[in-house]
Each structure stands twice: as C-alpha cells, then as structure tokens.
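A single protein chain has been omitted from the complex, and every remaining protein chain is retained in its original position.
== subunit A ==
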Amino acid sequence: MGRYVVRRLLQMVPVFVGATLLIFLMVNVMGDPVAGLCGERQCDPATAAQLRHEFGLDEPLWLQYATYMGNVFTGDFGTAFNGQPVTELMATAFPVTIRLTVVAVLFEVVVGVTLGVLTGLRRGRPVDTTVLLLTLVVISVPTFVTGLLLQLLLGVEWGWVRPSVSAEAPFGELIVPGLVLASVSLAYVTRLTRTSLAENRRSDYVRTAVAKGLPRHRVVTRHLLRNSLIPVVTFIGTDIGALMGGAIVTERIFNIHGVGYQLYQGILRQNSQTVVGFVTVLVLVFLVANLLVDLLYAVLDPRIRYA
C-alpha cells in the first residue's frame, strides 16, 4: 500500500508540471500583463519597463516558470497586480467553492445513486423509462441554461430562494446553485449506476445470494451495490476537480464570490498570477482526488490489493 502510494505520487509529478506549464504558457499568450495595469490608457514605456522588471517579466519564460513554482512550494503564490497576495484571495474564495462542491457531490451521491438503484432494479418499467428520459434532457440542457431557468423560477417568480448568494455564502443559500452545478453529473451518475447495477444483477454471486435465501434488501445493499458502485466512485472522484473548475458558470449566474468568480475576474483583467495560482491549486485537487479514488477501490473491493 505504502509503496503504491509513493509510486502514484511520483507519477503525479510530470502531470502536475505539464498541466501547470501548459496553463502558464496559455496565460502568457493571453497578452501583456502590464497592459492591464494603467487602467484604460496605455502605459508609458518607462513605467511599463519598470513594472516588467519588478514582476520579473523581463526574464526568459522557463525561468519565470521555475521561479514561480519555487515560490509556490514555499507557500508564496505571488501578488495579484492590485497588491493583494493571491493566497489572501484564495483564503476567501476556496471555502465558498468547496462548500458549493460539497453540496453538488452530495446531490450526486444521494439523488444520483438513489435514482440509479431505483431504475437499475426496474429496467424497462415506466419508472426506468421516465428517469432515463429525464437524465437525457438534463444532460442536453447546458448548465448555464439550467441555472438561469432555476434562478428565474425559484428565485424570481416563486420567491423560494434568494436569486443571488450573499458574500458569506452559507450552505443554505448554496442548495440551488449546488443542484445546478451537479445537474449534468447527476444525470451521468444515475445512468452509470443503473447500467452497472443491471449488469451485475445477472452475475453468479447475486444468484447465489438469492439462492441462500437472503432478504432482498440485503442482496441489494451488501452484494449488488458494493460491486456496482466502483465505476460510480471513479466518476464522482474525477468529477470533483471538474466541478470546482466548472463552477465558473454557476458562480457567475448566482453571483457567488468563489474560485470561479476570482478566476473570471483574473482572466478579464489579464491578472496572470491569480489565474496560474488558482489553476495550480485546482490541478492539485484533481490529482489528489484521483489518487484517493484509486485508494478507495481497495476499501470497496477487497480483491483489489495494492502491493
């Protein structure tokens, strides 16, 4: 187990370097970061040169990247160009987005798996067909449309929730945004659980369990579900990173000041340190989530042992 974790951690290094380097290059393509600093007008050349020197922008690109990563590993994510440390922005933004992601993952696990089990055990019945059609519709409607519609209906027309989220973003206000963020993945989780369950229902161990005379709920929960949930766990694990990065749209609709909001502002203002810093953390989250999922396999399926 220990050796496996070390090997996986080592494999993460090239992916981490590659992904951060890629985003670093992209941000550099984004344009001259100094140009955004003098407001609407052009910077005069002397000021621009001085600023460039101050931020180390006159160094070659690989050196800038190396310096930046060196700083990151000592906990210094640089300064946003407005003078605020990027870590400070993160400290306010990440808790909000993490809460939003937790709500979304809860929706996926609770609603998605439940619907998947319901339909997987009743294949071909009306419930199954209805839910299957519904998931198709949910997958087809892009998140921003779902978000705007729910905001219009629940927030404005019926007044059930506040149409925009306050700065503190407590859990209660994040329920609807979390549902919107989760919607597409929720549909995928439902379909995945359904297929996986339906496949395993015909397997020998389920027949044995039934033949032993076990009650139905025990067959389903202890035998069928435990084996069927492995692909679902994989999906949800890889989805955590995607949810946090994809929250840009949801956060924009509901005016949530989280990671997506900061990134959007950073990109609009060509604020490269903010963008690279936030993306670096998101990539790390993605990699760690994937690692945890692989370790969870061993818990769910005792046949899988990591030597």
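Quick note on the criterion: a contact is a pair of C-beta atoms (placed from the backbone, for glycine too) under 8 Å apart; a residue touches a chain by one contact, two chains touch by 3 or more; residues count from 1.
By our rule, contacts and distances are computed from a predicted model.
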Name under which UniProt lists the unshown chain, selected from "Probable nitronate monooxygenase", "Spore maturation protein B", "Fumarate reductase iron-sulfur subunit" or "Peptide ABC transporter permease": "Peptide ABC transporter permease"
Of A:Ala66, A:Ala91, A:Leu149 or A:Leu292, the residue in touch with the unshown chain: A:Leu149
Missing-chain contacts mapped onto subunit A: 14-16, 18-19, 22-23, 26-27, 29-31, 136-137, 139-145, 148-149, 151-152, 156, 195, 241-242, 244-246, 248-249, 252, 263-264, 267-268, 270, 275, 279, 282-283, 286-287
